[in-house]
Every structure is written in structure tokens, then in C-alpha cells.
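This structure is in C-alpha cells; I'll ask about it shortly.
Here the complex is missing a single protein chain, while all its other protein chains stay put.
Let's look at chain A:
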Amino acid sequence: MRLGSGTFAACCVVIQVLGVALFLRGFFPAPVRSSSRTEHQAEPPAPEPSAGDRSNWTKLPPPLFRKVVIMLIDGLRDDFVFGSKGVKFMPYTTYLVEKGASHSFVAEAKLPTVTMPRIKALMTGSLPGFIDVVRNLNSPALVEDNVITQAKAAGKRIIFYGDETWVKLFPKHFVEYDGTTSFFVSDYTEVDDNVTRHLDKVLKRGDWDVLILHYLGLDHIGHVSGPSSPLIGHKLREMDSILMKIHTSLLSEERETLVPNLLVLCGDHGMSEAGGHGASSVEELNTALILISSAFERKPGDIRRPKHVQQTDLAATLAIGLGLPIPGNSVGSLLFPTVEGRPVREQLRFLHLNAVQLSKLLQENVPSYTKEPGFEQFKMSERLHGNWIRLYLEENNSEVLFNLGAKVRRQYLEALRTLSLSLSRQVAQYDIYSMLVGTVMVLEVLVLLLISIPQALSSKAELEVPLWSPVFSLLFYLVFLVLSALHVIVCTSAESSCYFCGLSWLTAGGVMALISALLCAVVSALAKVFADGRLLRKNPAHPKARWSELDVLILLGTLGHVLSLGASSFVEEEHQTWYFLINTLCLALCHELYRNCFLRDDCEPQPCSHVEQGLVSSEPALSDGNIHCNVSEPHRVSKSPTSLDTLRGYEKWMVLASPWVILTCCRLLRSLNQTGVQWAHRPDLGHWLTSSDHKAELSVLAALSLLMIFVLVQRRCSLTSKVAMALGLLGVYCYRAAIGNVLFPWQRDSKDISKGVIEARFVHVFVLGILFTGTKDLLKSQVIAADFTIKTVGLWEIYSGLVLLAALLFRPHNLPVLVLSLLIQTLMTKFIWKPLRHDAAEITIMHYWFGQAFFYFQGNSNNIATVDVSAGFVGLDTYMEVPAAFLTAFATFAGPVLWASHLVSFLSTETHSGSALSHACFCYALTCSFPVSAYIILVTSLRHHLFIWSVFSPKLLYEGMHVLITAAICVFFTAMDQTNTKS
């Protein structure tokens, strides 16, 4: 089947979108969460089950402890307390563990073993996934149901000293706090003294219920000098003395009040042998957890070995200990030893509460929950529990009651264990199988694209896609059978949940067929390439085309960018890469321009002819590089001297000055928005403008920018859209004035701030109107084949409609970004691309680079936090998901989208060869899909990296979105191309 290269590329990108979506679904498993988290206040606690009779105990049980002190030591590995180090350096703790009134556990943390997710896990009992971060974009505060929020709602007074992360997570929960930043890793005394200095005062006061201390020093020592350093010993001794101080103070208080208190000593994560943390070695996962209270008294000779439990169990235990409802998303089970001393009825009640909460979570997250063994066990134990209550209320024989109670308890514990296990399995793992299937699809498409470079970029811009022959080939059926068999085996033997296995058989079969068809296509294309290669070798007369410096730069830049994605810092500071690349690109263009201008007058034939050859090499190079493409375009070969000769006087000066103007623009934009991580705190123009003191300056700037936008855009529009554009831009200013961003000159103070819905809708109407006019022109150009100008006008109108929408959505201080982008496009078109006659592939990649750079000029970064969510509410009264998502996505990716649509309009206006658009589409698809495919592989191999959640995952989401937008752009390209060939 013959396909145009544009169509082919569009199909490829669409398939790639499917692959990336599947990969993302596997990479970010859906979090286990309860849907009723908002109304948990109203929900009454589950009453005691009873068979027949009504139990009168429907309230929550009272708290077990009066005061709770949580002493969290960052990086407290289990052997620091229970091992030889603990015996040596922590004598008091060892005494408590071995003989005192305490229960000790080895709590296993889950990935990532980094402080913030671990704090969340300790306090919510859930396993925070990455998607949680995306869901609450705006606030770093923890909105999920957790122990601290519950305690605050119950009127408990909480005091916190230690790591600042807590203050960010719980901004309004503490009656008193002192946060310490953990930024300076080399400091390990000050951070802890900051916590300890409050201790004496606080322990004397009695006006608090929960005290949380987070000590950072131990972790810092680990980072600096590792777990075997002598400093660790000193620090442990210090911690031991602090623990003793707290414990004695609590004990002396208990003597007065006679109600037990609870002291929790725990670590958030462990420490690897090298001293770091974040990955999944046993040393990093196992932390110490000790609960100390006079309620846990034991007889002499009662040896309690530290049991292995999950870190998430602490939340449920704390909630029960404080008499609070268990957090809704908790997957942990109650640490039963803590309630062992209570009467049997209370024990069973606690277990029942926990089991009800877990089973509810299971019901909401697993569709086939009735088949889960844990759920069945829970139902059975609930029934038995009811029987026990009836016996108890009838005051039956204590022997029978005791035996039945023990049985119910055993049942409950078993059910809790199973439930908790099956719930945590839902989130804890990467769904490797789905990821693999997605990766295979993406890679096959990439290979197919790479192989077809020479064909697709030939002058015909068509290629033979071997689509039908593989479908009937033996290979296809073989691969299909093998893959299906594999699918069945994997899905039936899989322990953890798997998204791809959850799909219906038909869909899975379709995906398998797609994969095997792609594989066959790749194989046959490869075979063809080899055959061609042999043919070529036989007639070596094939002339070798030379690459110009620009091509080398473009190739190396693309490769270098892809390689840089492997380093977390380069991902954080990706904007620097793009700024650097476009600067270099501008300088290379400048070099080329100057050489063309000056050396031509010089009448030096030799260098000139070489330059010419490099520039307009007319042989289709069978290069293995991914982007280089010497496209033969007939009109270019015919007139060999570039049109620089025809330029005179002022135009020539403009040509010489334009690269410098562009460079200056880029430098200005760079200082408008500081993004990234390392230099994000630097002062920038954007912050200066948005501060309320400079509202007048901002207003002037916004007005000027809107005026400039009109001047730059209107020149190629039809009259109606000119008027619409002017009114629309006026509406944008009115909108910004209405919501109080900018001022009208006659307006002294901004008293009446509205949502500006009417103004924004006014602009929306004009955007739609301009887009509609553009589409109408495009359709007209199809009908009247002769009229070429109508089509260019139509394309330009669509482009200007998008510009207007961007002007509406951009914050006022970002309007200069739009202006300068238009200015650079105009300069490039007039003075660089036209005179130098680059081919479509080069122009496409330059557009792509500039689009990426403008993505960051807007103030975006590879961090989810920089997404401007407010753009989704422009012109909407209430939150509506689809329009809001569309508007936010457009506002975020405005840079790439605008540059791509400029590319379409430029190519169809300036070049008259039919193949330019399809070449452009192909190159665009290739340059976008190359980084994505490489990044998917990188992320898969780095999935246990320390920064996977903080750095690599957000970038993965951005890349996924980028592929989706690329697919849309490529489809648009192809549509334009189709109209082109028809006309």
C-alpha cells in the first residue's frame, strides 16, 4: 500500500500515543483510595456487629492513651536499635526493648524510601503514589484523610518540632511548631539542637496531647559519612538520652494522672551501606519502630522479639490509640500487641473497626472484591463476632466465651493480614507487563520511522508500506500466536494486579495483532533496506552528499538532548539545554548568513561553490542519522545563487542584524521567567511585574504587547478577521482588567474584582469566529482549486485564532513571550529562511527547537507545580472538566503548538513544492517520538532511582502529553497535506 509520508507519520504517532498511554497506565498504578473521603466526618463509626440483639455500643471507643509523643529519627535503620550498635550506644532503649513496658517491631517501608512519602505513609497509612501529587496540583498540603487531621478535628492539641516537611504537609494543624530545613546536609548538630532546645519547656507544660519530634541529624551523618562512621554512635547516644528524658517525664506525669501515655520511637526509612536512601535494599527498607507505654507491662521472662510489620500499620494503631476513626485510605492493620491488655470485647471492637475500614477500601478499589479471600474471612469473622456479642450480652459461661473470643480474634487477625496484603499489592509495584507492552509498541514505531527515513524524505514523499503482505504471512500468525500464549501465561500466573490483563480479551488481542503486524512491517522494511544497500554497493557511482554545519548541529543537538535526559539535573534544568541549543542554532545561522553575504562579493569561486553544495545538496542521502535529510526540491536546484544577491540596502542590513535581534529576544525572555530548580529562586522580570507595586508598568506592558500582537498578526488576515482580532485583543485587556491583573488609565483603584466571565466569553466568541473563518477559507480553497492565496490566508487565520486564544490564557506578564515569539517568527521567515532556502526538514526541526524553548520561556518546567491551572477557568463559571483540561493543556503547550501551526502556514505559503508539508510532518513526528521512546526506556531502567518520583515521573507525564499534542499536530498537518494534493 502506498502512503504519503505525512499520513504514514501521523499513523505512527497515533499508534505511539496508544503505546505511551499503556506505558503510563502501567507506570502509575491507580492509587488505592476511598471515595468517601470528604464526608468521613458525617459517617458514623461502624457499630458492633450483633446477631439478633442490638448492641448499645455504637460510639467510637475512648482513647487508650492520654498523651502521645512521636519521636521520629530520620534514617533510623532497624539494626541501629536492635543490633550491636543499639546495645552499645543506646543502653536505655535496649533496656526498654528487652525488659521494659514496650513493644518493638521492624517496620518495613515501601518505595520510594524518601522522607516526604514516608511521612505521608506513617500518617495516612496509605501508600502515596505519584498520581496523588498530580491530583492536588496546587497545594503541597496533605488533603488525604490522616491521623493529624483527625486529631485536630477531635480537638487534640498538637505540637511539632523538626523537619520542615511536616509544616508544609500540615500547614494549619499544629498549635505550635518550629520547622528546621533539611537543606544543609553537612550540618548534623544544629538541626537536632533546634528540636531538643524546646523539649524541657514542652515536657513541663501539660497543655498538649500529641507531640511530634523529627530528628534529622542521623540521616545527615549517613549522607555525609555513611552508617559505619563513629559519628553515628555519638548521635545514637544523644538520641538515647533524649528518649530517656521524654520517657521519665511521661512516667512522672502518669503517676499523677494514672492514665497511660504512649511514646513512639520510629524511623521513616533506613540507610544503605553507602549512607544514602531512596532505593529498595533491605537496609533502606527496614526501620525500627518501638511503642513504649506503661500499658504494655510484661511479666519478667516475657521475651518479645521484634516482629516484622508494615510501616503503614502505625496510622491505624495511632488512630485507635487516640480514639479517632482510622484514616479512610489506610491499608495498614492494627498492631495487635498494643491492645492486648484490654478486655476482650474492646479488642474485638478495635479489630472489627479496622476490618470494616479495610474491607470498605477493598470494595471501592477491587471490582471483584467478593472473591477476595480476605473479604470472605472478614465476613465470617463478623458473623462469629456477632455470636460472641450475643453470648457476652447474655452473660454466658466464661469458658465458652473465652474460647470463642480467642477464635474470633484469630479469625480477625488473619482477615486483616490478608486484606492489608491484597490492598498494598494494588499500589506497591510497577505494572511491568503493561509497561513492557507499551514500550514494545513505541519502539517498533520508532524503528519503522527510522528505517523509512530515506524513502519518506525522497522527492516523491511517498513510501511503500508493507501492510497487507505481512497480515497474510506466516510470521504474522506465528508471532501473534506466541504473543497470545504469552499473554495468557502472564495473566494467569501474575500475582499482582495488571492493567493490561484487566482489559477485555478482544482489546488485548487487538493490541497483540497490532504489535505483531508492526513487527512484520519492521522486518520486511529492514529486508528491503538490506536489498537496496546491496544494490547500492554494486554501483558505487552514487555521489556522496555533504552535510552542512547546520545539519551536523541539528543532529548532534537532538542526540545530545536525548542523552541528557538520563541525568536528573538535566531533566530539572531542561530549559537550559534548549536555550543553549537555540542560541547555538542562531549563531550557526548567523555564520551561514555572513559567509553568504561577504564571501559572495569576494569572487572566490572555490569556497563559494562548496558552500553552495553544502547548502543545496540535491542528492537524497541514504543516511542512518535520524533527522538529516537532504531533500531534493526541484525549484531549488534550478536557481543556484541564493536570493541574498537580490537584496539591497536596508534589507541586507536587516538580514545581517536579524540573528542578533533574535538572540537578544531570547535573552530577554530568559530573564522573564526563571524556571527549573537550581536558579528558580533568582529574581526575574516576571515576579517584578506581578508584584502589586508595579501594576501600572504591567498594564502598560500588557497593552503594548497586545498592540504589537495585532500589528504582527494582522498583515496577512482577511478584513473580517482583522476586525475580529482587534476586538478580541481589546477583550483580552478588558478581561485582565476585570479580574484585577491590570488597570485602565481612568481607573484608580481596583475595587470590583469579578471573575470576568463575560469578557472572557466575548474573546472566546472571537477566537471561534476567526478559527471558523479560517476553516471556511480552507474549504473554499479545496473547491476552487485555482485560488492558492485563499488557502494561505485560511491557514494564517487559523494560526491567528490560536494566537488570540493564547493571548487570552497567558498571564499578563507572559504576553511579551507571545509578542517576541511572533517577532522571531516574522524575522526568521523574512530574513533567514527565505534567503537561505533551507529545506523543509531543517526548517521543521528549527521550528521544533524554538517551540520547545518557548515552552520553557513561558515559565513552564518539568515540575508539575508550574502548570498554570488558572488558565482552565478562563471564561467558565464553574469547573467543567473537558473545557478546563483543554484550556490548561493549550495554555501549557502554547509554545510548541503555535510554532507548529506557524510551520504549516509558512511551508504552504513559501514553498510551492507539494512534498514540503509531508516532509515536515514526517520530521516533526520523528523528532518528537525519538526523545519519548528513549525516555521511556530510560525511566524503566531508572525506576528505582532516588529521584524517580520527584524528577523523572513529572517529566514522563509531560512527555506523554507532548506525544498526544504531537499526534494532533501531525493529523492537522496531514489534513492540510491532503487538501494540498487535491487542489
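Methods note: contacts are C-beta pairs under 8 Å (C-beta built on N, C-alpha and C of every residue); 3 or more make two chains touch, one makes a residue touch a chain; residues count from 1.
The rule is short, and it goes like this: contacts and distances are computed from a predicted model.
Choosing from "G protein-coupled receptor 89B", "Protein YIPF3", "Phosphatidylinositol-glycan biosynthesis class F protein" or "Protein Abitram", the protein name stored in UniProt for the chain missing from the display reads "Phosphatidylinositol-glycan biosynthesis class F protein".
Considering the whole complex, the residue from A:430, A:499, A:580 or A:688 that touches the absent chain is A:580. Summary of contacts with the chain left out: across A:598, A:744 or A:886, the touching residue is A:598.
The hidden chain makes contact, of the residues A:316, A:361, A:666 or A:717, with A:666.
Panel shows chain A; residues 567-570, 572-573, 576, 579-580, 583-584, 587, 594-595, 598-599, 602, 604, 606-607, 610-611, 614, 663-664, 666-667, 670-671, 676, 678 of it touch the chain omitted from the view.
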